[in-house]
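Shown here: the complex without one of its protein chains, the others still in place.
Here the chain labels run A and B in written order, and each chain numbers its own residues starting at 1.
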Amino acid sequence: MSAATALFRHRRGVIPGFGITLGITLLWLSLIVLTPLAALFFKAAELPPDRFFAVVTSRRALHAFELSFGLSLAAAATNLFFGSAVVWALVRYRFPGRRILDAIVDVPFALPTAVAGIALAALYAETGWIGQLLTPLGIHVAYTPLGIFVALVFIGLPFVVRTVQPVLEDLDKELEDAAASLGASRWNTARRVVFPSVVPALLTGFALAFARAVGEYGSVIFIAGNLPNVSEIAPLLIVIRLQEFRYADATAIAVVMLVASFLLLFLVNTLQRWSERRTGMQP
Amino acid sequence: MTILPITEFAILPELEASRIVPRTAPRRKADIRTDASWVRRVVISIAVIFLGIFIVLPLVCVFALAFSKGVETYFAALRDPDTLAAVRLTLLVAAISVASNVGFGVVAAWAITKFEFRGKNLLITLIDLPFSVSPVIAGLVFILLFGLQGYFGPWLVAHGYKIIFALPGIALATIFVTFPFVIRELVPLMQQQGTEEEEAALSLGASGRRTFFWVTLPNVRWALLYGVLLCNARAMGEFGAVSVVSGHVRGETNTMPLHIEALYDGYQVAAAFAVASLLALLALVTLVLKIVLEARLAQE
Partner (left out) sequence: MKSMITALVGTVLLAGVAQAADVTLLNVSYDPTRELYAHLSQAFTARFKSETGKTIEVKTSNGGSGAQARAVIDGLQADVVTLALASDIDAIADRGLIAADWQSRLPSNSAPYASTIVFLVRKGNPKGIRDWDDLAQPGLKVVTPNPKTSGGARWNYLAAWGYARKRYGSEDKAREFVKAIYANVPVLDTGARGSTMTFVERGVGDVLVAWENEAFLAINELGKDRFDIVVPSLSILAEPPVAVVDQVVDRKGTRAPAEAFLKFIYSPEGQAIAAKDHYRPRDPAVAEQYRADFAKVELLTIADFGGWRKAQATHFDDGGVFDSIYTQ
């Protein structure tokens, strides 16, 4: 405890309990989070480096990474575009049902991923409500990468909206009025006054949606085809290696995903700092 | 990675300026700016169609398919012993996760917000780590620790302790996944509130414990409930992490999401959707409560 207190040195004040609360915090954090994550890296380190690289750069693994990261990027970009429309409509317009629409945005946060997964799979299957309409057009969604894309759009949807919404709400009306009074068209005002202020929030939302989509499992595996090199996402490959009891291989793939996720986290953090500096408010 | 921030949030909250709070600013009336009416119509249409297709339709689909074989089949599926066992397990695991994370959350929030110390940033980053971990990896790490090929596995099996393929493993994986949820709601609010009230209470002679229970906690009760709500929703719906550590034993180690998968794979589609509809109802209730809590927080 004293070592912890020394490490996390603090100005002794009036409030009691520093030592014990910090101690419990560190202990619990280590038990639940740090030790398990450390086990992952230790296990990966057991693999000889050439085997590690062989696993991680195998054709199947590379396809899985490509699919997971590529489709997540596409889904996040889609959410960026449509999410902007949603957030603009919610913040700037008044129309019947606006409150309901606002509440609906949060559904992907609250709905369990497995429920979303089977619902999407049923909806987009060839006999599903939407699948029926698309199949005659030659568009197959269920059990193809397109299906994975749809699932990833679903779960990333609220991120852009909820990140941008407060920024847009707090935007200074006077700036836009000033631009309008100087003769700027609505489009120019939007482009030059509004857009730069929300860009950091947009990017943050995009990065969050992206990060979320990369690790997603439950809502994807029901609608994905799970064909290796075609429609197999990286988390599924990890599960398959686990079921084959090839723990070391599973760990290698997991480490790559984890490092990528941490980098994304770092990116999001940087974006948010940038956003705060620019707008003086938190995104 | 599953993030459940509902409104404003920061992934790595900057301590002085962070605000992971639900929306407390009064909702402005939507500004009727001078967008052309055709622009309005187009944007609103896009928004409505997009949300309708991607969110409303799947939700409706869940309930439609749940009742596709009739009301009798629906209730029979819910009364099935394996389903009831799954519901009980889900409730139990969620209760354990929420209790654990509330306990951790208030203790850690106290340490973080009432004191100044170096390394605070690092601590918060570490606490946020589970957010960036794929659920499958969250399950994998516990297999690596407690499975027979893992580090502690042989010792555990030799002494007859079941962690993987049993409740403890499922609970641990769920606690991991929902780890930061409660504390992330508490920290910004407690930072905003500062330490004046606690210092005042202490100077008047209250003990630390009394101060905590009678001054600090009441100040954050709505944020705490908010965090509990989010944590619970996530805990009950967790699939990937639990799928990896569970033994998939019907009626014993299947939570509701796993049970849904088992039914779906066993050609019992209507039953799968019946159980899914329960979780969908839970999601809707969560959303309603969230709105209520946000209103309460805004009032304060």
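FYI, a residue touches a chain if its C-beta (ideal position, glycine included) is under 8 Å from a C-beta of that chain, and two chains touch if they have at least 3 such contacts.
If you're wondering where the values come from, they're calculated on a predicted model, not measured in any experiment.
Considering A:133, A:175 or A:227, the position touching the chain not shown turns out to be A:227 (whole complex). Checked against the full complex, the one of A:76, A:220 or A:240 touching the unshown chain is A:240. Within the whole complex, the absent chain has one touching residue among B:249, B:270 or B:291, and that is B:249.
Listed here are the chain B residues that touch the chain not shown: 78-79, 81, 84-85, 87-88, 91, 147-149, 153, 156-157, 160, 162, 164-165, 247-252, 265-267. Where chain A meets the missing chain, the touching residues are 59-60, 126, 142-143, 225-230, 240, 243-245.
Here is the rule we go by: only the chains that are shown with their structure count from here on.
Taken in their complex, chain A has these residues touching chain B: 7-11, 13-18, 21-22, 24-26, 28-29, 32-37, 39-40, 42-43, 82, 85-86, 88-95, 97-98, 101, 103-120, 122-123, 128-130, 150, 153-154, 157, 159, 162-163, 165-166, 169-170, 173, 176, 180, 186, 208, 211-212, 214-218, 222, 235-236, 238-239, 242, 245, 247, 250-251, 254, 257-258, 261-262, 264-265, 268-269, 272-273, 276, 282-283. Interface of chain B with chain A (complex): residues 1-12, 14, 17-19, 23, 25, 28-36, 39-40, 43-44, 46-48, 50-51, 53-59, 61-62, 65, 104, 107-108, 110-112, 114-120, 123, 126-137, 140-145, 147, 149-151, 172, 175-176, 179, 195, 198-199, 202-203, 208, 212, 233, 236-240, 243-244, 256-258, 260-261, 264, 269, 272-273, 276, 279-280, 282-284, 286-287, 290-291.
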